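Okay, so here's the structure we're looking at.
Missing here: one protein chain of the complex. Every other protein chain is in place.
Letters A, B and C mark the chains as written, and numbering starts fresh at 1 in each.
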Amino acid sequence: MIEHAWLIPLLPVIAFGLVLLFGRKAPGNGAYVAIAAICASLAMSLAVAFQWFLGGASAAHNGLYSVTIQWMPVGSQMIDMGFSIDALSVVMLLVVTIVASLVQIYSIGYMHGDPRYPRYFAYHSLFAAAMLTLVIANNVVLMFMSWELVGLTSYLLIGFWFERPSAMRAAKKAFLVTRVGDVGFLAGIILIYLKTGSLNLFGDAGVFENLTRLDVIGPWGLPLTAIAGLLLFCGAVGKSAQFPLHVWLPDAMEGPTPVSALIHAATMVAAGVYLVARMYPVYLADSSGMALQVVAYVGAFTALFAATIGIAQNDIKRVLAYSTVSQLGYMIMSLGVFGYVAGMFHLFTHAFFKANLFLGSGSVIHGTGTQDIREMGGLKKKMPWTYWTFLISTLSLCGIPFVTAGGWSKEEILAVAWHTNRVVFVVGVLGAFTTAFYMFRLVYKTFYGEPRKHDIHAHESPRVMLVPLVILAFLAIFAGYVGTPWANVFERNLVPVLGHHYEQVLENKLAGMHHGFNLTVFLFATGSALLGIFMATIIWLKPVLRIEKLEPSFGWLAKLVENKYYIDEIYQATIIRGLMAAAWLAFAFDKWVIDYAIVNGVGYLTRLASDLWGWFDRTFVDGLVNIIGWITKTTGSALRYLQTGVAQHYIFLLVSALVVISLAVIAGHIREEAWIPIAGFYR
Amino acid sequence: MSHSAYGIPITWFLTLGAMLFCIGLFGMMVRRSAIGMLLSVELMLNAANINFIAFGSYLKLPTIAGQIFAIFVITLAAAEAAVGLAIVINIYRLEQHVDVDKMTAMKL
Amino acid sequence: MILFGFEITGYQIAFLALAGVTLGSALMVVLMPNILRAALFLGLTLFGTAGLYVLMNAPFLAAVQVMIYVGAITTMIILAIFLSSRVMSVGFSQAIYNPVLAFGAAGVMFLFLFVTIANSIWVKRIAAEGPTNSNVGVHAVAAALLQPYVFPFELASLVLLAVLVGAIVIAKEDQPGEP
Partner (left out) sequence: MHIGDIKLIFPAIYMSAAAIVVLILGVIAARRPGKGLDHWLPSHYLAPVLVFSGLFFSAAALIQSFAGMGLSIEVPIGSEMTRAPAVALFVTSGGHAQLTVDPFAAIFTFIAFAGTLIVMLISLDHFGERQPHKAEYYSILMFATAAVSFAASATDLIAIYLSIEFLSLTSYVLAAFAKTDRRSGEAGLKYFLYGAACSAIGLYGMSILFGVTGGSTALTAVARGLEDARATGAAWVGVVFTLVGFGFKLALVPFHFWAPDTYEGAPTPVAAFLSVVSKAAGLAVMTRFLTIVAAPDEPVSLSWYWILVVLTAVSMFYGNLVAIPQRNIKRMLAYSSIAQVGYLMIGVLTAMHSFGGPGRLLSGFFGVPSAAVRSDVANLDLVTWDMQGVLIYTLAYLFMNLGAFAVVSVVGKKNPLNPPLANAEAYKGSEIENYSGLMRRSPFYATSLTVFLISLAGVPPTAGFVGKLFIFGGAIRMGTSYPELIVLAIIGVINSVISAYYYLNVVRLMFFAPAEGKSEISASIPANTAIAICLVTTLALIVVVKPVASLMSSAIYSVVPGVIR
């Protein structure tokens, strides 16, 4: 089976062609063809996994099975094409095929009646193919190719409902922003190629092998390996929506919800994490550890930053989007603090429960017809299946220990961070708290209480949508048992992927770490999550703390923050803001001290921070992107005025350019001869 | 100053060629009508021809290639003039004028 | 002959005269408001150049110049001028377009070329005083054209054929209904 693993991405490609060509004539309007293909891929992935982990193939192949064929000759060198099977790619194959097949089944119900139904499944197949190619590619060129293809198909999927202008914009934004990161990725590939002379990852003259041999300090003492790692990380920053390139992901929620479940939970955004994990030897080879430090802090910052934004969102999918950004930050952060296994483990578990959350939110949207949680409420009774599966995944996301998958992976991350970097650990704990807080806010607002808008007639979704939910909820609980601290099958299989040398390096870095159950970390992790749930409960479920009371005082601040005043007339805005802030502070101090004491204060501070982050995000990060766009556009517009349409002007410009060039020639050769024309002329 | 039957250094011819060339360039920039610009092009081609023939004659290893090149240049100048004038006449038929600086239908 | 203390040969006088004619009429070509006169001055420039060719021991080229350039091209241009103007006296005032800038660009270009050309490096390859070849006759040119340069010769004939066809198609006035 392992020899035929190349069929796994090929089947969806064939399905893509068939569905695109025959579309409506195919069974199930093409849906069955696509689903059959991805299910076949799933079956094959499972077979590969069984053979690899249980059938002893891993031992037989020494932990790596790699097949290479020659692709294109460049000079005397060949660019190869090939696939490799190791524990990392098997895990990714499983994640991608499981989520992709469930999402496609779910889509039968969700996309029912869409005018472009077949094309949707065609795009889905192409996307799955690109993603599957990415995870088994053993060559950086092939990796980059499928990486770009993933971006392209996500462009098509996010913009699938192109009737909405916002969807169009979101699709374009996603494509362009991730491409900015890809420039870094490409530069990283170039640098690695220059340093190692190889494009293949594995093998005798592969990238990883050569990294150990070559000296890593470049000209002028530049730490080339660290730079290569950082450049590769740029690609991950773009794809995995890390700060400051995370702006595309919340907007990308304009796509159909199953697309969000696939792309923004399990596959495309995970590709960045996978990239860092796949290229982990590069980071380990960087003896300065600078690259990993950056990775860790970017991840940690993103994790907390996005989580706080999540508190203030009212669109169910946007909450989940920021949650995804935050959880991706967790994974990146974990990789940054040498939590190679933990990061991948979190990717593994997160894929299931986040896909489930997205699909559940899709079910809610399907049932109610709205995305605004302020209009929902009381859905628990009307949509029991959706509720229970959603709740299970929420608990998993919050990291409830022992009974959920997320609990295991989050704890492992914190355990590593506890050992290597306490700052990151603190951020992680705060993140865990915030995550629990906003997720339960979401759950309470959506499923509890009374329906807030009465013209919504919620109904449970059809069975074809519920079955994937149940399966994913099942996985959200049980997927974690492969990596418990007592019997960490995950770690045992994943670490050898690094190869003997880097395995040693990683072990040295983690020397002295307590492998196994760590009570301190457990208490912190569980405590923060429970505290978050508790806070959410007393604010939104049993309103001990009445947030509505402060809503007016807080509301105008929020509006003020969003107000254009700030951007347009900074001087005036600063004064007003100062005055308002002073007034608000006085008022708030009064309220807090008298009425609610500290507990409520925490809630407000978080929300304030969240809004400030949001404002910062909109103003600076989006602004930066806009400014770059503006500069590009303006330069283009200015330059085009050279083209006046008058031929004489063109010739004048030509002659002037020639004069400049000629003078440059003189300047370049002035030393080579006497330019003063004496001898020749009056000879 | 050396004396000979000719007494004309090659630089005299070359400078003359350069002058003619630059006058041609100047004409390309200031002439308004297409035919005027065409005349200027002929001046520039002539400048190149003077160079070719001057080099062909003055080189210590005499070569006929300069004159051959010049013959081809003259031939192509004729062809170029033919094409140019054809285009100009067609434009005149369409627009009733041949002022190049009025032809700015396409810009941006 | 001694002139103003300089010793000047007859050839030099001839050169100066021809150069004066050539450059003067070239300036007229560029500056003459009336396009027809400009074209006539082009003929004069080309005549002057032909004279220079003779000075450079290339009489055949001079003949070619007079026949093709003056005889054919200038005539063609004048014909085109007649064709493209209904009333000769109107519409030929050639307002100078952007003269200062253009003069600047062309002037700098000339200075640059002058500096480059009037450089001592020519001494190495070039005979100092005058042409090294004696008059190159028709025979030599013909032999060169038909033996080593037969390919450009044939190519030039192809060019002329293609261009003739193209020019006729573009220039001729289509009758309605004609394919």
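Methods note: contacts are C-beta pairs under 8 Å (C-beta built on N, C-alpha and C of every residue); 3 or more make two chains touch, one makes a residue touch a chain.
What you are looking at is a predicted structure, and each value in this text was computed from that prediction instead of being measured.
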For the full complex, can you list every visible chain touched by the one that's not shown?
A, B, C
Looking beyond the chains shown, say which of A:W6, A:Y32, A:F53 or A:Y193 touches the absent one.
A:Y193
For review purposes, identify every residue of chain C that touches the missing chain, sorted by number.
112-113, 116-117, 119, 121-122, 124-126, 148-152, 155-156, 158-159, 161-163, 165-167, 169-170, 174, 178-179
Spell out, residue by residue, where the missing chain touches chain B.
14, 17, 21, 24-25, 28, 34, 37-38, 41, 44-45, 47-49, 51-52, 54-56, 59-61, 63, 65-66, 68-69, 72-73, 76, 79-80, 83-84, 86-88, 90-91, 94-95, 100, 103, 105-108
Touching residues of chain A against the unshown chain: what are they?
70-77, 79, 141, 144-146, 148-149, 152, 159, 162-163, 167-168, 171-172, 175-176, 179-180, 182-183, 186-187, 190, 193-194, 197, 629, 632-633, 635-637, 639-640, 642-643, 645, 647, 650-651, 653-654, 657-658, 661-662, 664-669, 672-673, 675
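Quick note on the criterion: only the chains that are shown with their structure count from here on.
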Just give me the whole-number Å value for how far the CA centre of chain A lies from that of chain B.
64
Centroid spacing, where centroids are CA-atom means, of chain B and chain C in whole angstrom:
6
Counting in whole Å, what is the centre-to-centre distance of chain A and chain C, each centre being its mean C-alpha position?
69
Could you pull out the residues of chain A that touch at least 2 other chains?
648, 652, 655, 680-681, 683
Would you please write down the residue numbers of chain B that are in contact with two or more other chains?
1-2, 9, 11, 15, 25, 29-32, 101
Under the stated contact criterion, what part of chain A meets chain B in this complex?
640, 643-648, 651-652, 655, 680-683
Chain B-facing residues of chain C, complex
6-9, 11-12, 15, 19, 22-23, 26-27, 29-30, 35, 38-39, 42, 45-46, 49, 52-53, 55-58, 60-61, 64-65, 68-69, 72-73, 76-77, 80-81, 83-84, 91-92, 94-99, 101-103, 105-107, 109-110, 113-114, 117-118, 122, 125-133, 136, 140-141, 144-145, 149, 152, 156, 159-160, 163-164, 166-171, 173
Quick check on the complex: what are the chain B residues that touch chain C?
1-16, 18-27, 29-33, 35-36, 38-40, 42-43, 46, 49-50, 53-60, 62, 64-65, 67-68, 70-72, 74-79, 81-83, 85-90, 92-93, 97-98, 101
